[in-house]
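Right, I'll just put the structure down here and ask away after.
And then chain A:
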Amino acid sequence: MIDPAWVSVLSVILFIIGVWGAFTRKNAIIVLMCLELILNAANLQFVAAAIQHGDATGWVYAIFAIAIAASEVAIGLAIFLAMYGQHETISLDDVNLLKH
Partner candidate 1 sequence: MAGTETISSTFIEYAIFIVLLPMLAFPIILFLGHIFNGNQKWVKSAKEGGLIALPIMVASFVLSMLLIAEFIGTGTGSHHIGDWLSFGWMSADGMTINEKVFGVGIYIDHVTVMLLFVASFLCMLINIFSIGYMNTDPINDNRNHRFYAEFVLFCSGMLGMVLADSFLWLFIFWELMGLCSYLLIGFYYEKPSAAYAAKKAFLTTRVGDVFLVIGLVMLWNLFDSLDYAVVFNEDLIAQVDPGQLQLALGMMFIGAVGKSAQFPLHVWLPDAMEGPTPVSALIHAATMVNAGLYLVARMFPFFGAPGMHGELVDLAFIIAAIGGITAVMAAAIAFVQDDLKKVLAYSTMSQLAYIFTGLGAALWLANSLDWHTDDKAHAIVVVAFGAALFHLFNHAMAKGMLFMASGSVIHEMHHAHHDMHHHDDHGDDHHDDHDDDHFDAQSMENMGGLASKMPITATAMLVGSASIMGLPLIGGFWSKEGIIANAWRVALEDPRFFLPAACVLIGAAMTGFYMSRMWLKTFAGKPKTEVAANVHENTPWIPIPLVTLTFVSLSSVILAGMMFTHWAGEPNGGYAFFGEKGLLKGLIYEFEHVFANSDAFFFVLTYVAIFIGAIVGPGLAMALYGGSLKDGEKAKPWMQPIINLSSRVNAKRGFDNSAWANSGLSNALKERLYFDKWYDAAMLKLVAGFANVSAAFDRKVVDGTIKTIESTSQKLSTQVRRLTTGSARDYIMMAALGVLVIYLLLGVMV
Partner candidate 2 sequence: MNIDYLSLLVVLPILASIFLLILTSRLNGFARAKFDAPVRMAALIISLAMFMLTTLMFLGQIGDVGWSNIAFNTFEFQESYVWIEQLGITWTVGVDGLSFPMVWLTTLLMPITIIATWNEKSGATYFPLMLMLGGALIGVFVALDMFMFYVFWELTLIPMFFMILKWGGKDRKYAAQKFFIYTFTASVVMLLGLLTMYFLMDTQTFNMQEMVVQASGANANGVWLGLEVQKVLFIMLMLGFLVKLPAAPFHTWLPDAHVQAPTGGSMMLAGVMLKMGAYGMFRLPISLFPHALEEFRFIVMMIGLVSLVWGAIVCLGQTNLKKMVAYSSVSHMGVILLGIASMQPLGWAAALFMMFAHGIISPMLFAVCGAFKHHYHSMEIGAMRGMAKHSPWLATSMMFGWMASLGLPLLAGFVAELMLMVAYWHAYGWWIIFPGLVLAITAAYYLWSMQRTIFEGGEATQPPESLHGDPVPDIDNSEKIAMLLLAAFTVLFGIMPWIFLDMMDMWTRSAMAFLGLGGA
């Protein structure tokens, strides 16, 4: 069995990729995907920690988090769809009617 520490490392890498993507990518869908990466990084971390501490709650947390992530994607896609309907773009940079 691999050392949970490696899982944590993977989680950190995923987190960094996710955050980096969240503020570098213009495309809303890709940002949403990056968001999922962050959430998954958290899930991995929960699992790794659960293994490390021998505590089952971590698994429960992870399952909850997956559910949350799923609903988040659903809501996000719905909102982006609405946004596309109005602005005819999903580029986050181009949707800037509200500012200052």
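The candidate set was assembled so that all candidates are chains of the complex that A comes from, given by their letters.
Annotations
Quick note on the criterion: a residue touches a chain if its C-beta (ideal position, glycine included) is under 8 Å from a C-beta of that chain, and two chains touch if they have at least 3 such contacts; residues count from 1.
From a predicted model like this one, the values you see are computed outputs, not experimental measurements.
Chain contacts in this complex place chain A in touch with candidate 1, from the set 1 or 2. Those residues of chain A lying in contact with candidate 1 across their complex are 19, 22-26, 31, 92-93, 95-100.
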